[in-house]
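Shown here is a partial selection of chains from the complex, left in place.
Which chain is which? They are A and B, in the order written, and residues in each are numbered from 1.
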Amino acid sequence: MRIDLNADVGESFGPYTIGQDAELMSSITSANVAAGFHGGDASTVRAAIRLARTSGVSVGVHPGLPDLAGFGRREMRVSAAEAEDLVLYQLAAVAGVARAEGVTVQHVKPHGALYHMAARSAELAGAIVRAVKAFDASLILFGLPGSEVLKVGRGQGLRVAAEVFADRAYQSDGSLVSRLVPGAVIDDPGTLVRRAVRMVKDRTVVAVDGGVVGLEADSICIHGDTPGAGLLAAHLRRGLEDAGVTVKAIGER
Amino acid sequence: MRIDLNADVGESFGPYTIGQDAELMSSITSANVAAGFHGGDASTVRAAIRLARTSGVSVGVHPGLPDLAGFGRREMRVSAAEAEDLVLYQLAAVAGVARAEGVTVQHVKPHGALYHMAARSAELAGAIVRAVKAFDASLILFGLPGSEVLKVGRGQGLRVAAEVFADRAYQSDGSLVSRLVPGAVIDDPGTLVRRAVRMVKDRTVVAVDGGVVGLEADSICIHGDTPGAGLLAAHLRRGLEDAGVTVKAIGER
């Protein structure tokens, strides 16, 4: 019984800071480093990688749409070829900076709108998978359970990781309840830990209609943009470990 | 008696095309691929690398200042730390895309204002050299003869290449005559070839005051942004070969 804890980091830009990289690093096991398209810049990428290295956290690439003003959260109709090239470039940039810092990249997790678009579209998922395979076929590709990203990735021989959200309400079909719906985000630490432990031990979650839903769960995503995210992450990690779960980076033996 | 011919490529951006990449590729031996900061984008980088590969041209990284509107030609007061991170990121991006295309990067040539600022500043030259060494100490660093880039690069154990301009008038101290001075740019094909051959065979150039100036010359830079650049490059290559000069990529045995 083991689980990976991942969070997005390195999303600050120039004078603009966002997220709680330093606070999260003591609790997470995998850091998704932004590559400068939806967030991050050349210096931020490097700083995030150094921070992860010193904290013993595994590094992944977090490629996004080229939309800094929208933080990569606005869907853009990019072609499959554009998506492939965008992802390949971002993989190359972050992995190369990591290599210069003595770090080998472990995984890839698409960001925001790209993540959600590729979850639904086999074409976009294929573009991402092609980019990953062209760059380094040993990288682990993160995606939503049941998403096209996981299906296509697996089909193409990539190692994939299913990601769950302990702080979000689920529909009975296994999809997330929209953030706009009251109660969609769970911020009570106790509830959070109980849900996380259940996700890991039983591979289930209780949906909003009370039904029990099965879920693949290789990694739990922690959102770094909520106030107190660092504390919540620490609480979650301790809760999981107290319940006998091994918290370990996905790529570690 | 051998020489490398280099040109900047991959500087188009989205719908905007610039340069004559395809025309140049049949004549040059080293292509400096822009990395998306002063020019270029994720798809352009990849296309330029593919074109170089098919043309048998060696690939280098052409990092610039983050100033697309100014094409990296406006000096910006970046700190040494910023310059190091900017160059490292761009090295990583282009070299990683190249690797995905089965291409090993040969060299690094800073672009525009970064090139000229680092020629004069030991601090900036040091930043660039640190980035190159951190990323891949086997890369060949291009710079002006007598520049801080070559001095610091050599001092730090990098292989360097001195670059000359067959189409530009020189001062008696070995520096270039400003483009704003009439006669500073040489566009007569015959004169161009004669100057190039002399640069390679005698390692000298006749300055504007008639004096003879000694010059290191490992590579001749060809400007791709002048009309007819492709034809001029072909003419130059043939002229050099007719004079018994071997035209070969700098990194080739």
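Operating definition for what follows: a residue touches a chain if its C-beta (ideal position, glycine included) is under 8 Å from a C-beta of that chain, and two chains touch if they have at least 3 such contacts.
This is a predicted model, so every value here is computed, not measured.
Displayed in place are 2 chains, all sharing one sequence; the entire complex defined by the structure file totals 4 copies.
Everything that follows uses one rule, which is that only the chains that are shown with their structure count from here on.
Spacing of chain A relative to chain B, judged by their CA centroids, is 39 angstrom. For chain B in complex with chain A, the residues that touch the partner chain are 36, 42-43, 45-46, 81-82, 85-86, 88-97, 99-101, 131, 134-135.
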